[in-house]
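Shown here: the complex without one of its protein chains, the others still in place.
Chain lettering (A, B and C) follows the sequence in which the chains are written, and residue indices restart at 1 in each chain.
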Amino acid sequence: MNTVAPTNNDFLLSIEKLTVSFDGFKAVNDLNLYVDENEIHVIIGPNGAGKTTVLDLICGRTRATEGSIRFRDKELTEMKEHEIVRQGVGRKFQNPSIYEDLTVFENLEISFPRGRDVFGALTFRRDDEVVERVREISRMVFLEKLLDKQAALLSHGQKQWLEIGMLLIQDPELLMLDEPVAGMSVSERVQTAELLNKITEGRSVMVVEHDMKFVEDIAHRVTVLHQGKILSEGSMAKVQADPKVIDVYLGH
Amino acid sequence: MTSGNSFLTRQELLGLAVVSLLILVVLPASVDIFRLNLIGKYLTYAFVAIGLVLCWGMGGILSLGQGVFFGLGGYCMAMFLKLEASTPEATKIQSTPGIPDFMDWNQLTELPWFWEPFHSFPFTLVAIVALPSLFAFVIGAAMFKRRVGGVYFAIITQAIAAILTILIIGQQGYTGGVNGITDLRTLLGWDIRTDSAKYVLYFVNAGLLIAVIVAAQAVRKSKLGRLLVALRDKEDRVRFSGYDVANFKIFAFCLAAAFSAIGGAMFTLQVGFMSPSFVGIVPSIEMVIYTAVGGRLSIFGAVYGTLLVNWAKTTFSETFPELWLFGLGALFIAVVLVFPNGLAGLYRSYLQPHVDRLLGVKKPADDDEPASDAVPEAAARAAE
Amino acid sequence: MTEKTRSENAFSLRRRELLAGMASIPMMSMLGGPVRAQDYPTAEVNTTGLAVTDDTVTVGILHSVTGTMAISETGSVQAEKLAIKQINEMGGVLGRKIEFIQEDGASDWPTFAEKAKKLLVNDKVASVMGCWTSASRKAVLPVFEQYNGMLFYPTFYEGLEESPNVIYTGQEATQQIIAGLDWVAKEKGAKSFYLLGSDYIWPRTSNKIARKHIEEHLGAKVVGEEYYPLGHTQFNSVINKIKLKKPDVIYAIVVGGSNVAFYKQLKAAGIDMTKEKPVLLTISVTEDEILGIGGENIVGAYACMKYFQSLDNPNNEAFVAAFKEMWGDDIVIGDVTQAAYLGPWLWKLAVEKAGSFDIDKIKAALPGIEFDKAPEGYVKVHENHHLWSKTRVGRARDDGQYDLVYETADLVEPDPFPEGYQ
Partner (left out) sequence: MFADYSWSELGSIFAMQGFAGLILFSVFVLMALGLAIIFGQMGVINMAHGEFMILGAYVTYLCSNFFSTYLPALFGIYFFVAMILAFFASGALGALVEWGLIRHLYKRPLDTLLATWGLSLILQQAYRSIFGAREVGVSLPSWLLGSWPLTDLIEIPINGLFVMSLTFLIAVGVYFLMFRSRLGMQTRAVVQNRVMAGAVGINTERVDRMTFAIGCGIAGVAGSAFTMIGSTGPTAGQLYIVDTFLIVVFGGAASLLGTIASAFTISQAQSTMEFFLSGSMAKVLTLLTVVGILMLRPEGLFSLKIRR
């Protein structure tokens, strides 16, 4: 299945021959994967297929055993997490990962990409630019009325949005979302799909998702992972028709 | 929404005013110099407690070795004072005049090289803050860069406190051993043992404490303060928002160390000696309880917590010496089980509504003090 | 140090004047005699505002009741309370009953300083019996000198100190060490010594003096010198080293809980102290410590100090009986406990000699005070504020008591700053 593509800088993100093993178990095995500019690329696959691990590898949370991850011609595998983020890669976790003790405003403000070193953080001022940007993002993620609320008090769906907002405020070129609609109500899903379609202007989005209805709504391209390898790739229609996919994943 | 931006809210301004009034006016006016000197001594522990608010309460980094920094600061000051007291004339009956008496007893015939710079007062002042901060930096860099946190950090800092104590006691020719550095008399020729000197030192100490409170408050109000709370809560989220998390922890730890060291130096000045019994594990853990009693997130609480625990200690140990340890032990358990937010929590639940009404604040401040029930969970998460 | 020499001069000068002046005062009976308080109007005997009324005088007791040192200091508190009770039964001091205020130093040196100050400044006590460790004494010393108080300090210690405001009722290092070393060299023919101690100032200073004496005066050699942290409990390595070096004498100054571990492991390693060699000589194990060690683990060891509970003299018989009556039959009495007992008595004698509670007058009166009812026998206060006392060597029995095997013929002069030993 491994289509050996030449190293290609046309893609925003090129993952090549990526392998990671935990005590001999290869969670991701010789993987090649490319993400285009402005595309919504969804990764699906059964449990344990290595979906989340791929995201972890890209953002530096897990270190690759072999292979390369190039983002805009920069090698990510050797960078530290915060350096990868500063290259323009944003990552949302499976469970909403927000600062519960802070208000929505402060959550967004902390994520604002300025004053990221110790001295900068000490001298950071909440100027008009920050306030303006926070308001803009909060409108985008449906939270503009809740800016002063403590984040712990938000609903589950609102927390997911807040985390997406926290990524958006950094204006990443690649946004990685791990099950963004898990636990959301139907109406919240619709809003989230809307949101994702809106934010792809000028950036790419990688999504790991189980909810096939939602995948259909948003995906430009789908990759099916199985046991750390790519099983199938292409449009939603194409992978849904692939017998191998039906066999291991959708079939039962 | 603007609350986080202004330097001090009305609430905090009131808090600062009350603390200042208490330690600058009320206490000096109401107790004699003996008690005031005691209070001065307690207040030096408050420096440590405030440092712990920053690094433990806010940042989730529990250090069981703050006594190390308190002690280092105290020893720097003690070395300077001891050298001043050990003039060749004052020590002429020694076999080697001009060196501290305990060195002479240990057959040292010249001043060790690392004592030499402490002849200089400016150097000493710099060293008091710089040495402990540097030490904290080394520990912090080694551990936080490797993502050691929570329990492991606590245990390792505790071991460091134990090591330093054994070292100071063992190297008595250089450090004064278990007796410590004693018999300190003058500071730049000014006799620090007189009542008037004690008054002056008390106010210097109180002034420094207020400065440290303001500094801590400034850090807490800055984005860095919010980042500390954020990384206690969700360290990965902060990291994946593009921050080098270790640097912020190192900063908080170094700042706490510097505060502790100032406290240690003021302790030496007010008490007149420094000994390894302030460096070890027991004092270090006791200092954590001051912070916990005050409410681990509250800077003002740390001051009140320190005063309250020490007042209780003095009172109880005078009246029921046998019962004091029961009381202290129960206090540890109570602040964990019953009042996880300490005095600050009690204040918020019972007093603050009234104060707010008086101040004309519309609703309970929604700035950076989280709702009381959120604290333990957050702390727990940070420790995991 | 200037402080010391200056005040010392001042005080010996005053002493001379006073002694001259006192020749005209009829001497009071030193012990027991009925003294009526009205013969000594409060205004005359107390010119500095101490806590003295027409029928009482208040003193302070300052020891650790809590913390790690409580183990050691309990005996001293008991002895001081006994002495105060006995003095009161005999009519008190200058006709005034002694009352005491007890403070807890809590094994914490600043607390000692703090409580000392409270006793002197707030309570205005006429004297203080207290402290145990050197560290606590060092911490309170500036307080006593600043507020001119009087401290009676009971523990044998390293010397190197001489304050006009302290009476050291225990032995300083040379008193305790030299006679014992002479004895072991002469009686046991000891030629090689292994020095061992807990790691702090008293064992280190004592071993320093011992080493000088062994090498320069006894012509013997030291084959090893070693220190372990306070509270250390694993001594197998040093015991192996001792076995390798085969010294004639193991000179041990181990303290506290470490003691227990040390002697138990020594015994378990097959070093039998009831045999001729090696001789174990200690200066840190009193009958109090044996309680924790267990007599069977230390039987045969020699201890060198000034007092053993088993001393056979009428003073001691009465003292031990009174102590047991007050504190229970199971109690044991060690060297420091006895020294603590001397404190209130010496103070009483000094007050009566001076005819005043004033600290300065007592300071002047103290040198030369003799106490012939001391359980250890006869003691006398030296001008350097330490006591002339005999040094004794005892051998541990398995019931936790010592058999006296040697005592110096004369009182040994205290020498806190020994020439040639520093």
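Just so we're on the same page, contacts are C-beta pairs under 8 Å (C-beta built on N, C-alpha and C of every residue); 3 or more make two chains touch, one makes a residue touch a chain.
Please read all numbers here as calculations on a predicted model, not as lab measurements.
Undergrad: Specify the residue from the set B:Val288, B:Val309 or B:Ala344 that touches the hidden chain.
TA: B:Val288
Undergrad: For the chain that's not shown, point to the residue among B:Leu108, B:Leu125 or B:Leu167 touching it.
TA: Considering the complete complex, B:Leu167 is the one touching the chain left out.
Undergrad: With the full complex in mind, choose from C:Lys186, C:Lys221 or C:Lys243 the residue touching the hidden chain.
TA: Selected residue, touching the omitted chain: C:Lys243.
Undergrad: Based on the whole complex, identify which of C:Ala261, C:Val285, C:Leu311 or C:Leu411 touches the chain you can't see.
TA: Of the candidates C:Ala261, C:Val285, C:Leu311 or C:Leu411, C:Ala261 is in touch with the missing chain.
Undergrad: Residues of chain B in contact with the chain that isn't shown?
TA: 62, 64, 139, 142-143, 146-148, 150-152, 154-156, 158-160, 162-163, 166-167, 169-170, 281-282, 285, 288-289, 292, 322-323, 325-326, 328-333, 335-337, 340, 376-377, 379-380, 383-384
Undergrad: Which parts of chain C face the unshown chain closely enough to count as touching?
TA: Considering the whole complex, chain C reaches the absent chain at 65-68, 70-71, 74, 199, 226-229, 231-234, 236-241, 243-244, 256-261, 264-265, 267-270, 288, 290-297.
The rule is short, and it goes like this: only the chains that are shown with their structure count from here on.
Undergrad: Starting from the Cα centroid of chain C, hunt down the chain whose centroid lies farthest away.
TA: Of all the other chains, the one whose centre lies farthest from chain C is A.
Undergrad: Centroid from C-alpha atoms only, then distance chain A to chain B, rounded to Å. What do you get?
TA: Chain centres of chain A and chain B, defined by C-alpha means, are spaced 43 Å apart.
Undergrad: Any idea how many Å lie between the Cα centroids of chain B and chain C?
TA: 37
Undergrad: Just give me the whole-number Å value for how far the CA centre of chain A lies from that of chain C.
TA: Chain centroid spacing, chain A to chain C, equals 76 Å.
Undergrad: For chain A, give me the residues that contact two or more of the other chains.
TA: If we look for residues of chain A contacting two or more partner chains, we find none.
Undergrad: Which residues of chain A touch chain B in their complex?
TA: Answer in residue numbers: 59, 61, 80-82, 85-86, 90-91, 93, 97-103, 105-107, 109-111, 113, 115-118, 121-126, 131, 147-148, 150, 152, 163, 166, 170.
Undergrad: Write out the stretch or stretches of chain B touching chain C in their complex.
TA: Touching chain C from chain B are residues 34, 37-38, 41, 89-95, 101-102, 104-107, 166, 169-170, 172, 177-180, 182-183, 185, 193, 271-273, 275, 277, 314, 317-318, 321-322, 324-325.
Undergrad: How about chain B: which of its residues touch chain A in the complex?
TA: Touching chain A from chain B are residues 1-2, 4-5, 219, 222-224, 226-227, 229-230, 233-234, 236-245, 247-248, 251, 366, 368, 370-371, 374-375, 378.
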